[in-house]
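Quick one: the structure is below, questions incoming.
A single protein chain has been omitted; all remaining protein chains appear in their positions.
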Amino acid sequence: MPFVTWLKRHLVVIAGLFTLAYLLLPNIVVTVFSFNKPKGRFNYQWQQFSTDAWKDPCGVADMCGSLSLSLQIAFWATVGATLLGTMIAFALVRYRFRARSAVNSLIFLPMAMPEVVMAASLLTLFLNMGARLGFWTILIAHIMFCLSFVVVAVKARVMSMDPRLEEAARDLYAGPVQTFLRVTLPIAAPGIAAGALLSFALSFDDFIITNFNAGSTVTFPMFVWGSAQRGTPVQINVIGTAMFLVAVLFVLVSMLITNRRNSQKA
Amino acid sequence: MTTDNSGDVRLSGISKTYDNGFTAVHPLDLTVPQGSFFALLGASGCGKTTTLRMIAGLEEPSTGTVHLGDQDVTLLPPYKRPVNTVFQSYALFPHLDIFENVAFGLRRRGIKSVKKQVEEMLELVQLGEQARKKPHQLSGGQQQRVAVARALINHPKVLLLDEPLGALDLKLRRQMQLELKRIQTEVGITFVHVTHDQEEAMTMADTVAVMNAGRVEQLGAPSDLYENPRTTFVANFLGTSNLIEAEVGTGNGDDLVLKAGGGKLILPRARCSAPATAGGKVLVGIRPEKIALTHADDAGTIPEGRNRLTGRIADASFIGVSTQYVIDSPVCDELAVYVQNVERDGRLVPGAEVVLHWSPAHTFGLDATQDIDAGVETVEEEAA
Partner (left out) sequence: MSTLQEAPPPLATAEPAKKSPRGRGRLTPYWLLLPGLLWLVVFFALPMIYQASTSVQTGSLEDGYKVTWHFATYWDALVEYWPQFLRSVLYAAAATVLCLLLGYPLAYLIAFRAGRWRNLIMVLVIAPFFTSFLIRTLAWKTILADSGPVVHALNSLHVLDLTSWIGWTSGDRVLATPLAVVCGLTYNFLPFMILPLYTSLERIDGRLHEAAGDLYAKPSTTFRKVTFPLSMPGVVSGTLLTFIPAAGDYVNAELLGSTDTRMIGNVIQTQFLRILDYPTAAALSFILMAAILLMVTVYIRRSGTEDLV
């Protein structure tokens, strides 16, 4: 029974591709429905093909404002978390100091904590301090939960770095500052970049913590959440599709460049 | 010796004890004269790399001072010392190409026009074509030459080499040994070379210091160390030695007469590093290739005045250029004997009774209170 043999051999491939389809199905739906022209306020049922939303992506009140706010917050949260997280990662890998395990748990806990718990407790703090909820409270929260992810990403990279490289730099007349700028930083860069990229994605897409600490400020995920109650404009799908395409394009181009560079040199 | 001594390395009472109490280097004094090729030889963990790192400034000595010429550099950070290092596994900067790796030191010292110098240096190590490649695109031997070029371009007073050939295969290693030796002769600067490979140390260095457990066991020219080891560690770590326990008999002028088993062995007094009082014990040493083998039937043909032992061949392995025998003798099991394959005696097969004989001038005497196997296992571990 050749079919059964074939099935047995490729079972894992079939199952894997099924999972991949499961992962991609919503994105396909989002893309298809960005060309829909819904009848009512909700964009859940297919009516007819239309490119209206693509022609006027900012045609919905407040949506592009919230999008730009989310981008700003994600940018500054990335800058803050990457800076602070990289410093911690270097301290953890390169130095011996007391209270190491306490520091490690403080970094691990935010990742092991349900978002709703962090969100609620942070709100309690802000309420107690009488802080005005808005841009700054969102930014503070985002830096807080992105920090640990940066530490993990950078730490992995710095740990795999040969300490002799820094010794070689010092041996070749580079002072501490020069050694850091010319050798340590460039070699740690991929880890730092990974941490920064992760921070940006986490911050841009965060809903739960933002929802608690935003007050009346509306980020893009909050806009989507609100529209799920009031009515979902097609433009949401346009933004979602565009982000997906930009991401895939970005990755494919960078992969192509590294491939070409490697084949040129080999 | 040259009048310019700015390339002398002088270590005085230098030692290193780590925070955990482990002493890697016991206080030692060592002078490496300008322009010499000096090797620190020992098994891993013997303190040789720590010593090198203290000269480079990468490790702070617990006590003692480091002088380069007349300058005390003990407290200078590595980037202020006129010393450069070729690191184990090279430590080439992976994010810079070969050109920039070699130019690194020049640029850090604020030299603007580096192009000509770097190109000349790359020519010297025959890598002119590879300037724009990244380190991972080069072979091990090429990477090694980049590491040497990167250090040499700075015209250091002293070049430190930390197991620079350890990652290369045997054939390439032999080739690079000659290459390094050539470069050293050409540029004439002091080389301090750390290695665990005794052949490498002996081929390349003018002077070898054998280190063991944080101390220098013996220091001298390679042939000196080999022909006249003064400790069991040196005798075993450098090549192979047969060590036989013997009792000191009557002295006779320049020679000592020793009793081993039933026979007598003669040892020149000058070649005995142990205090030899009548009735005391010493270890008699003889290198395997110094011993000649004669079948017991022909014992009469052996000239007078040679040290002789009897034994039976336990094992023989044909190597090509020589045959290596293991011989059980009443005074000592498993004596090693290497015989050149010039005229092979067909009777010398396992089980044959033989007489081992050698010139007393090749015999050396060691203090019998030492561990007779010191340095033996370490060599095997390193080979494994």
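Going in written order, the chains are labelled A and B, and every chain counts its residues from 1.
Quick note on the criterion: a residue touches a chain if its C-beta (ideal position, glycine included) is under 8 Å from a C-beta of that chain, and two chains touch if they have at least 3 such contacts.
Since this is a predicted model, take the numbers as computed values, not measurements.
Residue A:Ile143 is the one among A:Ala53, A:Leu69, A:Ile143 or A:Ala188 that touches the chain missing from this view. Against the chain not shown here, subunit A presents residues 12-13, 15-20, 22-27, 29-30, 33, 44-45, 84-85, 87-88, 90-91, 94-97, 103-104, 106-110, 112-118, 120-125, 127-128, 140-141, 143-144, 147-148, 151-152, 155, 201, 204-205, 207-208, 211-212, 220-221, 224-225, 228, 232, 236-237, 239-241, 243-244, 246-248, 251-252, 255.
By our rule, only the chains that are shown with their structure count from here on.
Each chain gets one centre point, the mean of its Cα atoms, and the points for subunit A and subunit B are 56 Å apart. Residues 56-58, 77-80, 83-85, 87-89, 91-95, 104-105, 108-109, 133-134, 137, 150-151, 154 of subunit B are the ones touching subunit A in the complex.
The touching residues of subunit A, when paired with subunit B in their complex, are 162, 164-165, 167-175, 178-179, 182-183, 186-187, 189, 265-266.
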